[in-house]
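A single protein chain has been removed from this complex, and every other one stays in its place.
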Amino acid sequence: MSLTPVVQLEVTEDHIASESRALSHSWAQPRGVMGFLSEVDHKRIGLRFIITALVFFALGGVLAALMRIQLAVPENQFLGPDLYNQVFTMHGTTMMFLFAVPVFEGLAIYFIPLMVGARTIALPRLAAFGYWMFLAGGVFLYVSFFLNIGPDNGWFSYVPLAGPEFAPGKRSDTWAQLITFTEVASLVGAIVTIVTIFKYRRPGMTLDRMPMFAWAELVTSFMIIFAMPAVMLASTSLILDRLVGTHFFNQAQGGDPILYQHLFWFFGHPEVYLIFLPAQGLMSTLIQTFSSRPIVGYVALVTALVATAFMGFGLWVHHMFAAGLPEIGTSFFTAASMMIAIPSGVQIFCWIATIWSGKVRLEVPMLFALGYFVIFILGGMTGIMVASVPLDLQVHDTYFVVAHLHYVLIGGAVFPLFGALHYWFPKFTGRMPSHRLGLISFWLLFIGFNLTFFPMHQLGLNGMPRRVYTYLPGLGWETLNLAAAAGAALMALGALSIVINAIVSLRRGEMASRNPWNAATLEWSTSSPPPPHNFYPERVIGSRDPLWDDPPDQPIIEGIRSDRREVLVTRLLDAEPDHRYHSPEPNVWPFITAVFTTIMLIGSMYTPWAVVWGSIPPFITLIAWFWPRRTDINDESYPVEKARPQLNEATGPA
Amino acid sequence: MLQSVLESAGIQAARVESEWWFIFRVTTVVTVIVLAGLAVAVRRGLRGRDTGASEQRMLRYIGIAGAITVVILFAILVRSIFTSRALASERVSDVMQIEVMAYQWWWSVEYQHPEPEQRVRTANELHIPVGKTVAIKLLASDVIHSFWVPSLAGKLDAIPGHEAVLWLRADRAGVYRGQCAEYCGFQHAHMAFVVIAEPPDDFERWIQAQRKTANQPQSPIEQRGLQLVQQRACVMCHTIRGTAAGGRIAPDLTHFATRSTIAAGTLPRTPEHVNAWISDPQAIKPGNRMPTIALAPEDRAAIVAYLEQLR
Partner (left out) sequence: MKRRLAIALLVLTAACERERRDFKLPNGDHLTAATQVSQLQPGAPSPPPVVESPFQDNAYALSEGKRLYSAFNCVGCHAQGGGAIGPALMDHRWIYGSRPDQIFSTIVQGRPNGMPSFAGKIPDQQVWQLVAYVQSMSGNVPKDAAPARNDDMQASKPELRREPKPPVQTGHR
C-alpha cells in the first residue's frame, strides 16, 4: 500500500498481487438496485450506452421493415398516411439521435480510457448523467409514439409543416424535446471524451502515439460541441413558436422558415460526420489489426479526420439547393461538398496501402471492413453527384438520396460498427464470437443491403420522391420497390443472426485470451473482460503500437493510491504526469438529476413555466452531486501540483 | 407516362441528363479502379509476403492518388458550374408567365394576363406550348412544397412568403407527369400534376376555351347537378365561373371535364372515378381537405353528370 509517492525500485509478484487485490476492492462495482443506479464505472456505462443504442437500432429497423412492407406494392393499405408519417419520422429520428450518435459515444466511453491506458474515464458522474438522459429521451420518444404522440414531420421537422399552424397537438414538441435530451447526452459525452483524451492518457502516450480511434473520437467530440448548439437553437425556437407564440419562423412577422433550415442543417450536415468519423477510427483499427502491420500514413489519416471535421461545417447548404438560393452561393457549397471527398479518398488510399503491404487475415471484422469499401465508395460517388447543383435539383428529395444516405451511413458507419462489435466482443464478454455465424451475418447483411438500397438509385431517377406513404401503379416503380422489400427481409435475417451469435457466444463461446486478435492497442493488454480498475501494473507507453513495439521492460508507474479510486492526470501534449486525482465514487445523484431534468423537459412541452419551477429540483440535486467529500478536503497528500507519482526507474518515460 | 430524369423532353432536363451521364461515367471508372486496387491489395495481403515497400514510397503513391482525385473532382466541379450557368441562361424576360400556387395537396395554376378577365385558372394541369420558354412563378399557400417535372426540369421549392421562378421549355410534345417533392403532410404521396406540352396552335385553342365561363347544363339531370352543386357544400370551396360557386380554397372546376385527372393526378377523370371520389374522398386520399358529404346516390350521379359536361 503506497499512501504517498515513493520510488519503487523493484516490483515483485507479491506486490502486484496485493496491489491488484486492493485495486479490485476500491474500484469494486456497487451492488443492488442503488448500486445499479449509482454506477460510475466507464465500462458499465459504456456498455449500457451501446446496448441501449442497439435496442433502438432494432426498433428503428422494425420501423424500416414496416415502411418496406407498406411500399412493397402500390396503393398499399397496410399503414395509412398518418401512421406512415410517424413511422418514417421515428425511423430517421431513432437512427440519427438514438442509435448512431449514442452507440459511438458508448464505444468511446468504454474504450477510450482502455485505449489511452487510464483507470477510468474523466468526469464519470457526468457520463452516467449523460446515459440516464439518453435513456430517458429514448423511452420518452417511444412511449410518446405508442400514445400516438410520435413526431410525424420528418427527422428534420421543417417549419411551417412542423410549426404552430400545421402541426396540431404535441407531436412536433415531442421531436423538439427529444432533441434536447439527446443534445444533453451528446454534449456530455463529448466533454467526457475530450477530457479523458486530453488529461488521462498514460505517461508516454504523446498525442502522436494515440490510437486512431481516440483521434477519431476526439475530433468527433469537438464537432459535437460546435454542431449541437445550432440544432438546439432550431428546436428551442420551434417549441417557443409553437407554445409561447414567438415568431422566429413566421414570415408575416419578420421571421423566416429558411432560417430554420439553415440552423437545422448547420447541425444536420456535421451530424453525418459525427456518425461517420468514429467509424473511420474503427476502420483504421480493424485494418491495422487484421493486416498485422502498423497503419500506413498515420499523420495523413489524422489530418484527414481533422480536415473532414472542418469541411463538414462548410457544406450544409447542399441540403437546400432546391430552396432557390443565389447561384454564386450554391457554387461555393458545391465546391466544398466535392472537396470533402479528398480526405475520404486519402483515408481509403492509406487503408488500401496498409492491406497491400500487410499480412491480411480474413476474420469477420475484416470482412465488414472490406464491405465498407464496396458500399461506402458507391455512396461517396453518389455524394459527388448530389453535390452538383443541377444534378441535385433532379435527384434531391427522391429515392436516389435515400439510396445515397444509406450507402454512406450504413456502409460508412454501420458496417465498421458491426465489425468492431465482433472484434471487441471478447473484450466485452471474455468469450469469442462465432466465426461461422459471423460470416452468415456478414453475407446476409451485405447482400440484403445492396438488394434493398441499390434499386433505390434507379427509383429516384425514375422520379419517385422520398417520404411518400404510397405510390400509383404504372410509374415503373413496382419491381424495384418489391426488390427493396426482399432485401429488407434479408437484412432483418442478418440482424437476427447477429443477435443469435451474441447469445450463443455469450453462453458457449470459446474463452478469450487477453489479446485474441493480436492487436496493438492497450485495451488488449488487460484481461478480457477488464478488471474494474482496468490495468495493473501500468507500464509507460513507448511507441504508437505498444503491444507490438514496446520493449517488455517498459517502466511501471507507481505511486497512485490503490485504497481508493485514484487516477493519474497527465499533461495535454506530452502526457507527462501532472497530479493525482481522486476519481468520484459511485453516486446516485446523476440519476436523480436526470430524473428531475426529464420531468422539467417533458413539463415544458405543456407549459413554458415548467422551465422555471422545473429547474429548481435539478438545481438542488446538483448541489448534492457536487457536495465536497470530507476525505478530499482533509487529505494531506492532495496538494495537487506537488504530488508527482514516481516511476520505478529514474529515467522516466522513454 | 413516366416521370423520369433520364427521359428528358426539355432543354433544362436534357442539360442535366448530359451532366448525369458525364458524372456517372467518371465515377464508375473511379469506382472500378479503386475496387480493383482493393482486390489486388487483398490478394497480395492474403499471401502476406513482405513487400519491402517503405512507408515513404507508399505515401508517395497515396499522394499521387490524392492528386488525381483532386483533378477529377475539379473537372466535375467545372462541368457542374457550366451546366448551372447554362440552366440559368434560359431565364429570359417576355415569356409566358404561369403562376402556380401549391396547396396541401394540390396545385392551383393561373395563366397571367394584363387584363384580369383574360386570366385563366385551372388546377393540377399545365398546358404549355412546345418550344417556348415559360416562367413558372411558384408560391406556397401553407407549407413548403416542391414543384418537379423530371422530364422537363429540376425541382424548385415553393416556400410560404418566398417567391421562386422556374424556367422551362418542352421540346417535344407530350404529357409529362410531375409530383410534389418536398414532404408536405398526409397526402404528399398524392400531390401530382401533369404538364401537357402541345403545338402552339393547340395551346392557343386550349387557352381560348379556358377563358370562357362554364357550360350551361342541358339535360334535366345535369341541371339538377348544378342545382345541387350550388345548394350543397361544393360552393364553400370550389369555383365554377358563371355559377354561384365561388369558393377559393379548392380547385377551380370551371372546365373540369377538359382535365385528364382528378384528385391531383391521382385518378383518371372517368365518371366512375369522379363518383367514387365524391362519395368518399377520405377513403382515396385519407387526410385530404375534401370532406365526406352525405349525398343520396342519385344526387351524386346528377353532380357527376353536371361536372362531366363542364368542357
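Note that the chains are named A and B in the order they appear, and that numbering of residues resets to 1 at the start of each chain.
Quick note on the criterion: a contact is a pair of C-beta atoms (placed from the backbone, for glycine too) under 8 Å apart; a residue touches a chain by one contact, two chains touch by 3 or more.
Everything numeric here is computed off the predicted structure, so don't read it as measured data.
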* Pick from B:59, B:221 or B:237: which residue touches the chain that isn't shown? -> B:237
* Structure fact -> Of the candidates A:26, A:76 or A:251, the residue in contact with the absent chain is A:251
* Looking at A:160, A:448 or A:559, which makes contact with the chain not pictured? -> A:160
* If the missing chain were put back, which residues of chain B would it touch? -> 160, 186, 231-233, 235-237, 249, 282, 286-287, 291-294
* Touching residues on chain A - with respect to the absent chain -> 82, 147-149, 160, 163-166, 168-171, 241-245, 247, 249-253, 606-607
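One rule holds for everything that comes next: only the chains that are shown with their structure count from here on.
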* Centre distance in Å when chain A and chain B are each reduced to the mean of their C-alpha atoms -> 39
* Complex contacts: residues of chain A adjacent to chain B -> 80-82, 85, 153-154, 158, 160-161, 165-166, 251-252, 256-258, 291-292, 296-297, 300, 322-324, 327, 330-331, 334-335, 338-339, 341-342, 345-346, 348-350, 352-353, 355-360, 362, 370, 373-374, 377-378, 381-382, 384-385, 387-398, 460-463, 465-472, 474-476
* Structure fact -> Counting only contacts in the complex, chain B reaches chain A at residues 1-6, 13, 15-16, 19-20, 23-24, 27-28, 30-31, 34-35, 37-38, 40-42, 44-46, 48, 51, 53, 55, 58-59, 61-62, 65-66, 69-70, 73, 76-77, 79-81, 83-84, 87-88, 104, 142-144, 146, 148, 150, 153-157, 159-162, 164, 177, 179-190, 192, 266, 286-287
